[in-house]
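Missing here: one protein chain of the complex. Every other protein chain is in place.
This part shows chain A:
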Amino acid sequence: MARKEIEHIERHPKVVLLCNKVEELSGVSDIISSQVSAFRVLTKMHDIKEVLLESAPLVIIIAMPSVSASIELYRQLAQLGFLDYPHENILLCENKESGVGFRCCMKHVFSDYFVYKPMYENYRLRMILHNALLRCKNAHDTTHIREEHFGKIDESLKQLIDDAAVYHVDAQQTLTNARKNLEQAKGVNDIQTALMKELRAQHIDPLLDQLEKKLAMSIEELTNNLKNKQITLAELSALLIEKSLPETTRSATEYAAEDPSDKVIALTNRNIKIMVVEDNEIYREMISKILIDEGHNVEAVSSGLVAIKKLKKQKYDMIFMDLFMPELDGYNTTRNIRNINHCKNLPIVALTSNKNKELIRKWATLGLTAYIAKPSTKHSILKTVEKAKRALAS
């Protein structure tokens, strides 16, 4: 496994990442550096002190091996007087310490926390960083969110988000204009002007404040809901599969027009095209052999990245996928796959020996057909193929 080197040596960084194991943070650093050019990773105490003194970075991200080590480093720097300026601090921690991270933020030790191990969510980190920079004064020129940072979003969905944002600006402008007009309005005499002033102070201004606040909240909620729409659909799909409910995307007349049992029989009788994504060549070969022996058309690949590339070009009927793989894990591979148009409902079976139920549950929200505990048996694997065929047929 090749070690990734990190080179972020900005002289006057506005965002710094303090850690002692750079190789574990290569993915996280790449995300930050793609969003903020004035970024630097610091591992040595001497460098940390020098940069804090010279550049006073706006956002300090700390990712020591444990939360306690991160707190200790932050405390030490604060005690030495290196942090006597307004800044945002973000804690990076492992999933097993997320509770401690949450508590630290509730107690205002850190502004926010982000779980980066064993897996991290790209956009969540971008959001945390973006918000932290927005909270800092004069930091608007630091963040460079570009179109490609949003990943692949439906064109119509993108349009809806943009429309909602424009509507927000328009509505706010209307309210500001209304305020101005009211301020300028005068009565026919002093008594009427005084009455209008009183009315404005007691009733109209609070009403406008309330309207403005509610509008901001509603728009934010609407935009977030739109952004999460694709994930929510994936969650729903996972729930439908889990609870064995029929999918409801087709109309009743479509069901009436054909005998559903014909399609199920046709699919369950035919051999299908299966992709196996597993980094361990021995296990990959074993799974492939089981499926090939049954007459299925199998393509085996060693990484999530290769799988995505192939899936963009060709259609498959189902995928067997490992959870822990170098470069891109099963969860993030699945996220990418679900963004490919013809793969939105593609049955995916998770191959995992991982005991962490939380990870599997998180993965399942993207729509897993089943999960197989390694090494499993031929019988279970073929049974899963039948399950996927039934899912395809329905």
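In this section, contacts are C-beta pairs under 8 Å (C-beta built on N, C-alpha and C of every residue); 3 or more make two chains touch, one makes a residue touch a chain; residues count from 1.
Basically, contacts and distances are computed from a predicted model.
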Protein name (UniProt record) of the chain left out of view, among "HPt domain-containing protein", "Cysteine-rich domain-containing protein", "Carbohydrate ABC transporter permease" or "Gas vesicle protein GvpJ 1":
"HPt domain-containing protein"
Only one of A:Phe82, A:Phe102, A:Tyr123 or A:Tyr283 touches the unshown chain, namely A:Tyr283
Those residues of chain A that touch the unshown chain are 1, 3, 21, 23-24, 65, 278-283, 285-286, 289-290, 293, 322, 324, 326, 353, 374-379
